[in-house]
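Only one protein chain is missing; all other protein chains are in place.
Labels for the chains are A, B and C, by order of writing; each one numbers its residues from 1.
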Amino acid sequence: MFKKILVANRGEIAVRIIRACKELGVRSVAVHSDADADAHHVRLADEHLCIGPAEPALSYRNIPNILSAAEITACDAIHPGYGFLGENAHFAEVCESIGIKFIGPTSENIATMGDKSNARELMIRHGLPVLPGSEGEIASEHEAAAVAAKIGYPVIIKASAGGGGRGMRVVNKEEDLAHAFQAAKAEAASAFGDTGLYVERFFLEPRHIEVQILADERGRTISLGERDCSIQRRYQKLIEETPSPAVDDRLRRELGRVAVEVAQAVHYRNAGTVEFLLDKDRRFYFMEMNTRIQVEHPITEEVTGIDLVKEQIKIAAGMSLPWKQQDVKINGHSIECRINAECPEKFTPSPGRITRFHPPGGPGVRVDTAIETGSEVSCHYDSLIAKLIVHGVNREESLARMRRALDECVVEGIKTTLPLHRRIFDDPDFQKGRFSTSFLERFFAAYSA
Amino acid sequence: MFKKILVANRGEIAVRIIRACKELGVRSVAVHSDADADAHHVRLADEHLCIGPAEPALSYRNIPNILSAAEITACDAIHPGYGFLGENAHFAEVCESIGIKFIGPTSENIATMGDKSNARELMIRHGLPVLPGSEGEIASEHEAAAVAAKIGYPVIIKASAGGGGRGMRVVNKEEDLAHAFQAAKAEAASAFGDTGLYVERFFLEPRHIEVQILADERGRTISLGERDCSIQRRYQKLIEETPSPAVDDRLRRELGRVAVEVAQAVHYRNAGTVEFLLDKDRRFYFMEMNTRIQVEHPITEEVTGIDLVKEQIKIAAGMSLPWKQQDVKINGHSIECRINAECPEKFTPSPGRITRFHPPGGPGVRVDTAIETGSEVSCHYDSLIAKLIVHGVNREESLARMRRALDECVVEGIKTTLPLHRRIFDDPDFQKGRFSTSFLERFFAAYSA
Amino acid sequence: MKRRAARAISKIAKSAPKPRPDALIDPKVLQELVDVFHSAGVADLEVERGGLRVRLRRQEAVVAGQSREITVPVSEALRQSGPVETPASLAETEGLITVTSPIVGVFYRSASPETEVYVEEGSYVRKGQVLCIVEAMKLMNEIESEVDGRVVKILVENTKPVEYGEALFLIEPGARPEA
Partner (left out) sequence: MKRRAARAISKIAKSAPKPRPDALIDPKVLQELVDVFHSAGVADLEVERGGLRVRLRRQEAVVAGQSREITVPVSEALRQSGPVETPASLAETEGLITVTSPIVGVFYRSASPETEVYVEEGSYVRKGQVLCIVEAMKLMNEIESEVDGRVVKILVENTKPVEYGEALFLIEPGARPEA
């Protein structure tokens, strides 16, 4: 096992990783920006040091300072969390080259899966289900039109280097294609410095279903059930649950099998998430693989009883997975709400000082957060301030428990998405599990009507 | 299901009951003393009203005011929690007589089990294992000496109406018996107004093992595993865990079977706990039955996934238990630490204002509390301010998790038992699960040596 | 019965002594105000006179390490004495006596729907005279006046439920009918 791990992140995920270190008896080093000198992750860690000013590019993304910090504190491993350097193949590679273990997949895994059209091609070669679309990148709008004619409208144009909805365009008919292609190209160029585009069939009312996998360094790979992340706004997830109301045992096994095949196709190591689109006829298609721990990992922990972050560390330290696939049992149902420091109607950030924070508690309630009363929410960073996670014997108990937890939760001094979450939990369609990725859009339309 | 439940308690257990009401969609009414006007249970409940001054006898034990409160708020049920009216047969009887459902066992159950020597006799009649001792109460020190000579020294003299260690005396040899008998009698008279005493064999280094049971109104009775409550100081439990390190599957089945027989012997209804003494040779003896929800109930909830307080309410509302004995599965391991507002060395109460409270969080951590930053801990009430509960895949993970949670937990402004808990978790014998009810005594002796 | 103990806000007019010409306010004067403020057990004090305005507000904040010094004993005492609402503090400043309910129950102004009310606003009462009934568990509990005086205000409507400590009447003690 490692002696000391540097946690190259901040906020709730840094706290989460430090907790895992403590439970494993491994020392932890927090790094922080000037703005985070009093942050919770800094107080929790065994050691800490400042790595730069508030701007993420100069601190939490500052590879030289982070590696120096690891060196002078004699860390033998680095956990990148999500965001910042979470999926940075170069960073993983540098860590590998100087003998500091990067707790995550190989730099090659990250690079392969980071290039979306490349990953897609690879899946096709392995005979795995991908969305109908172009084979690799498309060079021109003419090529795009040919692909679209073959797979049928509507189609979606995506940036190969894409993420977070940027560089994406939905096209409903041929005459709109040329303009959309150019727009997506320009956006991709400015957002990612990479104009590579590809085309896929666009589905109405799909679900976003993702499967958590774990693979040890010997290649043993298991799936840990799915997460339904369909409640999202502009590709930002707001509520996640597991099991999905749309997935039965048979489909779960099938999803799990394919997710493991995806991982094995690239000799994947450590924790990862395979994202699928599930259409109305319960057919599913590979979308992409996230090569990091995800924000919503706790719901999988709740229903499997497996501590994913500790497993990441144990795998990176060379330990074998102690479970076979048949040992993984899904127990009950879990939901996560992401509480963001945002105006609940317009999603504009709401930084400031939290004058009162009262987290919910009691049975089946877990809170992952780095805030407390008096914390300052900085405009420099992500607006996620707390994750409320509940676990119940079934979806009904989970829903009632989350409704209760949302009512108990008090955040004063800034605006948060709490009121929005409460309203969603009152929605009959949501309660019945009838929703797709377009749920929130319709929800807002109905609410403002 | 009930329409509205009056919660006749305060502190964390009142909050716990209100949470259960919320998850069941039942309205809740908090009652409170003058001193608790701003208490957390008052803020959480749907309605609330003041029932008397700070002194418990005039408010939380004030039966007329509580029943009036139930009447004017149109409650159809009352949950008494633990302490106060939690095991008051008279109160349960009055509730029954005026048509307000008492959420708990029948008044007869409470009365039968409340008389310890009576309960013991009953168990003997049913052929259940009790501690070797007198049959019923003993009238004189001569009778006590005769019993002691038969069962062998050391023996313990106990008050029939006893609890909390009062009216108890351990006697090692015959010449000490007369004096101990008179002392126990005087103590029982002043503490309980009842001089009934009985004599039992006294065991060195026993474990306190109790079994949670649930019985519905049709009499279906199931056991939900044991709790090891051996870490106690003068009969006040400090740390509880389940499963017990001293109980294997076979012993667990045996304990569960006997606990169910005990309950059925008195036609027990609702939730209850059968307490056993487990000796070094793994023989167990019935001690008493607690006819209420217990402080340490959460650890059973964690490993079974069953919400005991919601089950209490559902049973009282006439619903059948949805589980058979074989449906009850014990999942992983759970520990509870009772954080008291007390000086950790001398256990003297430490009332005052809590200037900062930072509860632990993250995976496998549950906090049951009614305090927050700014809360006032009153000298009028119990010193329990928070229960930290952890759940892990096994005892090893549970221990590491609790150690981590204890480190994270911050209570400023008053003294608490947190430092003591941290020290106990560092103790090698405790870590190995090697302890008995005399653990803490020896621990303190070693510590102060 | 949804009911929150309201924070008493009382306005006190005190003749502030003349300040030194060079000072904004004489610290001694301010200290006196603070003392009055504390002993008054109010949440907010505002004094304005001749262009000088002073406002004091009770600390409600919770700051680590500071709260003990800040906590004002008076507010604690008030809280101990029950859910004091505006009438109670009025009573304090104007010398009125508040009759509170000693039990939880239903407030009745008369012995039965057919009989006359015990008292009206303006009624003169004698010590020991019944003011109302609070019914609890089918028992009619007569609430008596503890003083001779005049009923200034009846604070609860007939047949409404009352909690422990709830203010029922304001009595002006010692008042007698004019001869």
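In the analysis below, a residue touches a chain if its C-beta (ideal position, glycine included) is under 8 Å from a C-beta of that chain, and two chains touch if they have at least 3 such contacts.
Computed from a prediction, not measured in an experiment: that's the story for all the values here.
Residue A:His48 is the one among A:His48, A:Lys310 or A:Arg401 that touches the chain missing from this view.
From the options A:Ser160, A:Thr373 or A:Ser398, the residue with contact to the unseen chain in the full assembly is A:Thr373. Annotation: of A:Glu71, A:Glu174 or A:Asp327, A:Glu71 touches the absent chain (contact as defined above).
Shown as candidates are A:Gly162, A:Pro243 or A:Gly413; the residue that touches the absent chain is A:Gly413. Of the residues in subunit A, those that touch the hidden partner chain are 29, 34-35, 37-38, 46-53, 59, 64-69, 71-73, 98, 352-353, 355-356, 373-374, 412-413.
Convention: only the chains that are shown with their structure count from here on.
Contact with subunit B and subunit C alike is made by no chain in this entry.
With each centre defined as the average position of its C-alpha atoms, the distance from subunit A to subunit B rounds to 42 Å. Residue positions of subunit A with contacts to 2 or more other chains are absent.
Within subunit C, no positions touching two or more other chains are listed.
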